[in-house]
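With one protein chain removed, the remaining protein chains of the complex are shown where they sit.
So, chain A:
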Amino acid sequence: MSKILIGRYVAGDSIIYRMDPRGKLLATILFILFVFLANNPVSYVIVTIFSFVAVAATKLKPKIFWDGVKPLIWLILFTSFLQLFFTVGGTVYWQWTIFALSSYGITNAVFIFIRFTVIIFISTVMTVTTKPLEIADAIEWLLKPLKIVRVPVDKIALVMSIALRFVPTLFDETLKIMNAQRSRGADFNNGGLITRAKAITPLLVPLFINSLETAIDLSTAMESRGYRGDQGRTKFRVLRWSYLDLINLAYFILLLILLLVFRTH
């Protein structure tokens, strides 16, 4: 089976898995906003504790969350590094031309580091415990108000779910084409930048044509099954709020209150 995991959903079972995706999506967005309210050590400790509780509640291996941070680790370190050496103020411990190591710099670097990591943690909690399809449903729900300004939300939702459904199919297709081209001598892994870019052509062209043919077949099948736009369509998949989602949102509102209380002005 395909190794690709869009949004990297990891199967598991804990209360977070049973929560409504809309609640989780909202909570994630809110959390990212709330984090910027923290501006002193106490509030950062609170934010850290809150996100670690959320991570622990997934009952997943810590390695998964480390995998979430890993691709961004250089960006995080680089940003923290800049904060560390280019912030002026407070007690200066060490200075050389424009580089300075000050107490402000150290706290700022630590703050930035924490901010980055908790945001990644919380969004990983979201993507890891929610199926891509559920995320699409949640996005559709969030977009619903846009119907007033005539944004075709239902069509966008259908497009999203079809796109998600075809990601693994296209991925398998890509592997098949790659293997077929390899079996007649294509080399995808060697050579300089230009050679490699050229090697992709025998992969991309058939892939495009296949996708277009699939689209035509799919639209024929959809039409013959009675699809005629949004009019009069009902939905098979429905999301239901439960008490867990109240807990979820209450949890983040508690975080908001605590951050407002401990925020220094």
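Basically, a contact is a pair of C-beta atoms (placed from the backbone, for glycine too) under 8 Å apart; a residue touches a chain by one contact, two chains touch by 3 or more; residues count from 1.
The definition used in the following text is that contacts and distances are computed from a predicted model.
Only one of "Energy-coupling factor transporter ATPase", "Glutamate synthase (NADPH), homotetrameric", "Protocatechuate 3,4-dioxygenase subunit alpha" or "Hydrogenase expression protein HypE" fits the UniProt record of the hidden chain, and that name is "Energy-coupling factor transporter ATPase". Between the chain not shown and the residues A:G12, A:P168 or A:P206, the one that touches is A:P168. Only one residue in the set A:P62, A:G192 or A:G226 touches the chain that does not appear here, and it is A:G226. Remark: the residues of chain A touching the chain excluded from display are 1-2, 133, 161-162, 164-165, 168-169, 172, 213-214, 217-218, 220-228, 232-238.
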